[in-house]
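Left out: one protein chain. Kept in place: all the others.
On to chain A.
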Amino acid sequence: MKPRSHEPIFWSLFGGGGMLAALVGPILVLIVGLLVPMGMGFGPDAMGYEQMRALLGHPLVGFGLAILIALFFFHAAHRILHTLHDLGVHATPRLKQICYGSAVGGSALAVLVALVLVVRA
């Protein structure tokens, strides 16, 4: 009997990040890149510091964004690991540690920043 792969953990995080990137990415580009600069549907201060700071201070927004960023990190780590494999750099335990370790580090940082923003709101 072949041993069970632990890939489902990383594939789930990868899939979650990919799905959210596809869902949230275009909306963010639309709002931040087009609607706000062109003043369509948003006031001139919509992206101002005070507005944004207050928004991120809300636990749902702050931690929601941190989780989103964490999933993006895991998506990227998984994609990079598998692309390297395709390019002939095969996934050694060391390489996995570097890829997923970076994602864990980035995620921890995102949660920490969210915590600070929410607590000091």
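Just so it is clear, contacts are C-beta pairs under 8 Å (C-beta built on N, C-alpha and C of every residue); 3 or more make two chains touch, one makes a residue touch a chain; residues count from 1.
Everything that follows uses one rule, which is that contacts and distances are computed from a predicted model.
A chain of this complex does not appear here, and its UniProt-recorded name among "ABC transporter substrate-binding protein", "2-oxoglutarate ferredoxin oxidoreductase subunit alpha", "MCP four helix bundle domain-containing protein" or "Succinate dehydrogenase iron-sulfur subunit" is "Succinate dehydrogenase iron-sulfur subunit". Although one chain is not displayed, chain A still touches it through residues 1-9, 11-12, 82, 85-86, 88, 90.
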